[in-house]
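Every protein chain of the complex appears in place save one, which is left out.
Order of writing sets the chain letters: A, B and C. Residues in each chain are counted from 1.
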Amino acid sequence: MPAFEPGDPDYQRRVRDSFARQPFMATLGAELAAVTPGRVEVVLPYAEGVTQQHGFFHGGSIGAIADTAGGYAAFTLFPAESTVLTVEYKINIMAPGKGERLVAIGEVVRSGRTLTIVRVDVHAEAAGARTLCATATQTLICLAGRSDGPA
Amino acid sequence: MPAFEPGDPDYQRRVRDSFARQPFMATLGAELAAVTPGRVEVVLPYAEGVTQQHGFFHGGSIGAIADTAGGYAAFTLFPAESTVLTVEYKINIMAPGKGERLVAIGEVVRSGRTLTIVRVDVHAEAAGARTLCATATQTLICLAGRSDGPA
Amino acid sequence: MPAFEPGDPDYQRRVRDSFARQPFMATLGAELAAVTPGRVEVVLPYAEGVTQQHGFFHGGSIGAIADTAGGYAAFTLFPAESTVLTVEYKINIMAPGKGERLVAIGEVVRSGRTLTIVRVDVHAEAAGARTLCATATQTLICLAGRSDGPA
Partner (left out) sequence: MPAFEPGDPDYQRRVRDSFARQPFMATLGAELAAVTPGRVEVVLPYAEGVTQQHGFFHGGSIGAIADTAGGYAAFTLFPAESTVLTVEYKINIMAPGKGERLVAIGEVVRSGRTLTIVRVDVHAEAAGARTLCATATQTLICLAGRSDGPA
């Protein structure tokens, strides 16, 4: 992965504030972990409320944290006054989401003025071992000059 | 869309039972609407708990009901003793998820013995008008001989 | 599909000129068929040079005409002085490319100022019958103010 210079030195606070303003992340019980330039981790602890009919993490919860980790990985590199929208993502689910928690790691592959491309891997952690359970690629758009925050 | 013959005449009950056993759908507040051979609708009423930082439906909640509508559209055509897994999906988010509810409509495009391809459109309904807010294509695998239900 | 107004009344000529300047289309033997606002057809007649090891149309040739039909469907709606780039596409290949010719039909799903989303279906024609052999969704970007033509 290339090394990135954040355009906004205050990128950490901006990402953490935005994440905290997403009610859906609280509904899931998802937590923001490491935030560095071009890279963001989101953790989802196991809870019955995010599972499917076999007791594993629901594909929709895997996709939701992948989308979020990827979006904020892009957002770390955006200018101070901007917001981020997902254009599209594609996710391959390769193994059942079994374990105590999921860890989604989004890493910017290409950072452009308008579009940013991110790769996201989602790992399932069980008894200290990690299994790659899903991989995604995502396209994000930077809306410069538009606030991410409340009016 | 082609017309499909369900392999299991009891497909309706099988799909509704399975949906009811997904705790994540209850967490979202999502509801199963029309279920016909090769076609399933899932509705997500607006609630603050499924929104992002701008007050719109979170992309992760859009993706979650798209994945679910598509998976069950495929499942309508599967044999009685089988379960369904998402192999992958790709979703383009084309408009903000604004409105009173989202309606995800999954329709089978190709039904094979092992793999099924589904197209899913997600509409946002506001004041009686529908806006196409996302479109997805999804690949599902049929695990024949494996139960979808509790042990 | 929605009805579209082309921004440039001369869109037909602009699309046909651009297609004619793509050497790769001549290498494939691909032809531009119907061109209407938001919709473009590309035809690929069978030739041994575009096949794979089983004598069917190669997946790469299916993808190439899908990408091209989709790109030009978007381009019909762009301003006179602009060019088009593919951001990404995803294609599901659902049936072998068997027959006398392939017909790729690109149709714009959402037309934005910067990004356009297109759906492309690729049909294989054999003995007068059409089989849906692939379906794609594609994201295109409009580079306004940049010429599509030679310097």
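Please note the rule applied: a contact is a pair of C-beta atoms (placed from the backbone, for glycine too) under 8 Å apart; a residue touches a chain by one contact, two chains touch by 3 or more.
All figures in this text were calculated on a predicted structure; none of them were measured in a lab.
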Message: Among B:A26, B:A95 or B:I141, which one touches the chain that has been omitted from the display?
response: B:I141
- prompt: So which of A:A20, A:A33 or A:A95 would be touching the chain we can't see?
  reply: A:A95
Task: Would you write out the residues of chain B that touch the absent chain, in ascending order?
output: 87-88, 90, 114-115, 137, 139, 141
Message: Give me the chain C residues in contact with the hidden chain, please.
response: 18, 21-24, 26-28, 48-54, 58-61, 63-65, 67-68, 71, 83, 85-93, 148-149
- prompt: Footprint of the hidden chain on chain A, which residues?
  reply: 90, 92, 94-95, 109-110, 117, 119, 132, 135, 137, 139
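Here is the rule we go by: only the chains that are shown with their structure count from here on.
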Message: Can you work out the whole-Å distance between the CA centroids of chain A and chain B?
response: 22
- request: Please work out the Cα centroid separation of chain A and chain C, and write it as a whole number of Å.
  value: 33
- request: Two or more other chains in contact with one residue: find those residues in chain B.
  value: 90, 92
